[in-house]
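Left out: one protein chain. Kept in place: all the others.
Order of writing sets the chain letters: A and B. Residues in each chain are counted from 1.
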Amino acid sequence: MVKANGKAGNGPVPAEPILSVRNLRAYYQMQYFGIDREVRAVDDITLQVNRNEIYGVAGESSCGKTSLIKTIAAANRPPLNVIGGSVKYSFLDRDIFRMSEEELSRVRWKHLSYIMQGSMNVLNPVRRIRKSFIDFAFRHINKPEREFFDIVARHLERLRLSPSVLKAYPHELSGGMRQRVTIALATICRPEFIIADEPTTALDVVVQKDVLAMIREVQQEMGSSILFVTHDMTVHANMADRLGIMYAGRLVEEAPTREIFANPLHPYTAHLIQSLPRIGDLSPKKALPGAPPNLSDPPAGCRFHPRCPLAMDICRRENPALTALRPGHRVACFAASSEVRPVSEIRETVPPKVAEARS
Amino acid sequence: MLKTLRDLFRYNREFAIGSMLMAVILGMAALSAFSPYPPANIYVVPPDMPPSWAHPFGTNSRGQDVFWQLTFAMRNTLLFGFAVAFLSRLLSLLIGLVAGYQGGLTDRVLMSINDTFIVIPLFPLLILFYFVMRDYMNWVLLTLVIACLGWAYDARLIRSIMMSLKTREFTQTSVFSGMKMHEIVVREHLPYVLPIVFSTTLNNINWSIGLEVTLSVLGFTDINRPTVGTMIFWANQHSAMVAGVWWWFVFPTAFITLTFIALFLLAVSMNEYIDPRSRLARMGMGGA
Partner (left out) sequence: MRSYGIYVLTRFAQFLLVVFIGISLTFFITHLSPIDPVEQMIAGMTAMGQSDPEAVSLMRTALQELYGTGGPLIEQYFTYWGRILSADFGPSLSSFPTPVSVLIGRALPWTIGLLATCTVISWVFGNLLGGLAGYFRENRMLKLAGVIIMGFHPVPYYIIAFVLLIIFGLMWPILPTSGGAAANLPRGWNAEYLISVLRHSILPAASIILVGLGGWFMGMRALVSNVITEDYVTYAELGGVKRSRILPFYVIRNALVPQVTGLAMSLGAIFNGAIIVEFVFSYPGLGRLLISAVYAGDYGLVLGVTTISIVAVSAAVFLIDILYPVFDPRVKLA
């Protein structure tokens, strides 16, 4: 069931997919006091992540980011249920939802690992760090305990952590150290695919920069791919090779990071980018009117239309499909696909610093 | 409010069973107003008669009708439970609020005393109290004493809720907008705390009735006042089970057990209803 463990070299191998998600739908299905509720947290998402690539997923809180990655990792628990679609990894011979718990547990951490949101609490508070390393990685590395801890110690040192953290309990470490420990834990088996869910959100800016650099470094060194999720567009500008924008459970735009910052096609993306602070810009930021829709009762048609400055009649009736307007740039917006291209009117100048940051 | 109760009744099995049992129990207590016999009189009916149409729960060896006696007993027992719960709620609210708000030294002193009352075995103290008071023992005194001993556990709960409320943003906002602290407590925080106090009330009634029954069964209360405990006490005095007058023992025991189960189920369902987690899930905020 697991294909030969061919690790990629350092050189980028373009467009070789490691993850392909097709028409994925996952809803929270609940019943309280006799009333059925359905929250469409992940609604018809199709995307692909290539080898040696960092793919960013952006969007406001409660737009379904976390639900999406839980589903992609087959870690969704009721009431979050997969309704349809498929998730395929290159290192698996079939859809991840068709694999048994046991088969999955052999893949997890070895091929597919996870850096989680709120990393402060991802380490068991009553277990020493060394025990966590044994729990997660020992069976994959398959070496005697002495050698195993040699490998762990070397890996920790590479992440500028003293091996003495192994003896500590999580609460004895600082926030930044704990985050580095989780990164070490997530990368110790050199997985091909890492899912990173808001890995730096809880950290202060200085530590954040450090941790991001570290993730990037490890990724480069191992040639893994990362699905990087955060609401923070500046982090995306510094990390992601390609970027997908989520709104209300749907993917509304996807393009290479530089392209999306330079030329956002969806009005929501344009708004996200426009609201970034930049040096020398003193103009007041406009808040988008309204709030993200309630996903248990989303608006008909395009889910963004109640807040969209460009909403047309068709937006209220029909759901725009995600279509490639340019090579590698997909967008789900009637206004953007029409000839008028009015998006550019609401967009301000591209921040050159951000756009160049990734080159 | 009514709609909530109806929904709870329909979809929460604990609440449905608990409230039906409670209705039966309250009905039983209410019937005491129609009793043909005064509760304190003895030898008003032929003694030791098994259950029959005339005496549905039989009669006891003291010549009392067990059914009507039990209606008084239920009334008195429930009244005692409610009274203790009410008084001890006042104490625990007061101490919990003060400790939670003042913080610092006040909090530490109050909580040390509080923990002391949690740790000390109360039953020997109550027995000692009975021992020195004996002839002066009546139910009002017992109510007061048990209320004075039964506040500690919930005071701690209220204090911790208060402490977390105090750090919430809306409290700060109220402070900045010039509200006095006591206004904030009464207007902003009490509505949040009261449902929790209500749920602890049910548990406290259970606890105090349990103490009362146990003390009465041993004869350590005013044994001439009919309560469920004193009924069992008299049944034991006359060796009812050995003498085959089982109905004298079984009916009070069955009813008090039902009371405990009813209160327990109500408290469990209330807790579930009040718990912020399940409340959140109910509103459909279950996930991101």
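Assorted remarks:
We take it that a contact is a pair of C-beta atoms (placed from the backbone, for glycine too) under 8 Å apart; a residue touches a chain by one contact, two chains touch by 3 or more.
Since the structure is predicted, the reported quantities are computational estimates derived from the model, not experimental observations.
The chain not shown here is touched by just one of A:Ile83, A:Leu104, A:Val207 or A:Ile314, and that residue is A:Leu104. Mapped onto chain A, contacts with the missing chain fall at residues 73, 75, 104-109, 113-114, 116-118, 121-127, 131, 135-136, 169, 171. Where chain B meets the omitted chain, the residues involved are 112-113, 115-116, 118-125, 127-136, 153, 206, 210-211, 213-214, 217-218, 220, 241-242, 253, 256-257, 260-261, 263-264, 268, 277.
Throughout what follows, only the chains that are shown with their structure count from here on.
With each centre defined as the average position of its C-alpha atoms, the distance from chain A to chain B rounds to 52 Å.
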